[in-house]
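One protein chain omitted, others in place.
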Amino acid sequence: MRTIDELLAGSSAFDGLSGEHLELIAGCGVNRSFAAGAMLMREGERAQTFYVIRHGAVALETYVPQRGPLMIETLHEDELLGWSWMVPPHHSQFDARALGVVRTVAFDGACLRGKCDADPALGYELMKRFAAVLAERLAATRIRLLDVYGHVAGS
Amino acid sequence: MSPAAEAVIAPHPMRPAPWRVVHKTRETRDTWSLELVPYGCTTTEPYAPGQFAMIYAFGAGEAPISVSEASERHLMHTVRAVGPTTNAICALGVGDQVGVRGPFGTAWPLEAAEGADVVVVAGGIGLAPLRPAVLHLLANRERYGRVSVLYGGRAPSELLFPRDLERWRARFDVDVDVTVDAAPDVWRGRVGLVTKLIPRAAFDPADTVAMIVGPEVMMRFVAAGLRERGVPAERIHVSMERSMRCAVGHCGHCQLGPAFVCQDGPVFPWNVAGPLMEVRER
Partner (left out) sequence: MTTPASAVLDQIGLDALLSALTERGYSLIGPTRRDGAIVYGEIEGVQDLPAGWGDEQDGGSYRLRERGDGALFGHNVGPNSWKSFLFPARLRLWRARRAEGGGLEFEEETSEPPRQAFIGVRSCDLHAIAVQDRVFMEGAHVDPDYEARRTRAFMVAVNCGQAASTCFCVSMDTGPRCAGGFDIALTELIDEGGHRFVAEAGSEEGAEVLAEVAQRAATEADHRAALAASENAAAQQTRALDAGGIKDLLAGNLEHPRWDDVAERCLSCGNCTMVCPTCFCSDVEDLTDLAGDEAERVRVWDSCFTLGHSHVHGGSVRRTTRARYRQWMTHKLSTWVDQYGTSGCVGCGRCIAWCPVAIDITEEAAAIRATDGRVDANDR
């Protein structure tokens, strides 16, 4: 059975972090699995956890009246799920549902925030990585806003 | 060229030849596939994957339509109803006749791609002009390295050829990855931009040929994603679309910089198409 930091070392989200920093982060993480259909997050609930998906797929969803629950994005192996732990008031903005069996490393947000406050260098390294992931997701989302497949003359 | 084929190719470059609709399938709410056979003879000049035909609906007009399948005995065209001419074409039924002119344009570099990994990236209706390329790759599978088909659409109901996708995915020698921009909760697949599929696709950038068709915005970002992984621009190919009124290089409408899309395209290597697309409103 591999330790948390061994698992994290292979993850692209924490690529390049020093062994010391990995150990610090690992201290806030535990292995957690979900069965198909389980909710990892619910919209509006207090969210102090962020996840690194190790196996399986998670759907980010929101409920739209008259259209039902719509999937906004699916997240897969090696992707990060959850930002609300970083930004007050720490409420999830979307539902996150396990599409099959999902195995994750779940991080306690308060624990991680505490360690970043104590060690700003660690905080900076984490923020850089999260910023990169957020930037990429924002760009992709903006392109989807254009609805390039749907746009026809007059619409 | 056999005498029978000659009868199909009209001598005047602007005169269509009559073909008959033998099958019609509704693909999505606004897209249909029509299977055509030449009228009055049995064989036709072969259409290479990537080439197109000008399809004429009697009295309504002509439009450049992607060929989604071709043999020496038939053509399949997948048409999206977006204007008066394509609406007229999509309103036709089995037994109706259309005018056909073609083949026109450049083809996918399938021969040049032999020995390399191949990545096919389609967005929306872009899977239609890529379908003949995929069929060719699968029919000649041993000549190519890893083959990946990446497909992005607006929503699950707007995906083309879902049965083909299932069949291709069921093979053990091709990777098929499909994603949609948004989906109802019953969707079991991926939701996200098609560019997200590129970092995960299995191919060796040093020896890969990529073929992309979709809205221009999508092609730009997909090409950028492939370039980021190290695929050289000359080995990335896109299919461009411009207004076409003649398809023989005389009407002037399809110009994209110095290129005539009907003759120098529609398939272009990215080292040519990329710089052309960089100039807005070109």
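Chains here go by letter, A and B, matching the order in which they are written, and residues are numbered from 1 within each.
Rule of thumb we're sticking to: a contact is a pair of C-beta atoms (placed from the backbone, for glycine too) under 8 Å apart; a residue touches a chain by one contact, two chains touch by 3 or more.
Quick caveat, the model's predicted, so the values are computed rather than measured.
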Fill in: Candidate in contact with the missing chain, chosen from B:25, B:140, B:243 or B:271
B:243
Practice prompt. Name, in rising order, the residues on subunit B that touch the hidden chain in the full complex.
Written response: 10-18, 39, 56, 58-62, 80, 82-83, 86, 95-99, 241-243, 245-246, 248-253, 255, 257-258, 260, 263, 279-282
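Note that in this section only the chains that are shown with their structure count from here on.
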Practice prompt. Give, as an integer number of Å, the spacing between the C-alpha centres of subunit B and subunit A.
Written response: 36
Discussion item. Can you tell me which positions in subunit A touch subunit B when the two form their complex?
Written reply: 57, 59-61, 67-74, 76, 97, 99, 140-141, 143-144, 146-153
Item to complete: Under the touch definition given earlier, write down the residues of subunit B that touch subunit A in their complex.
Response: 82-83, 123-125, 152-154, 158, 179, 181-185, 187-193, 195-196, 200, 214-215, 217-218, 221
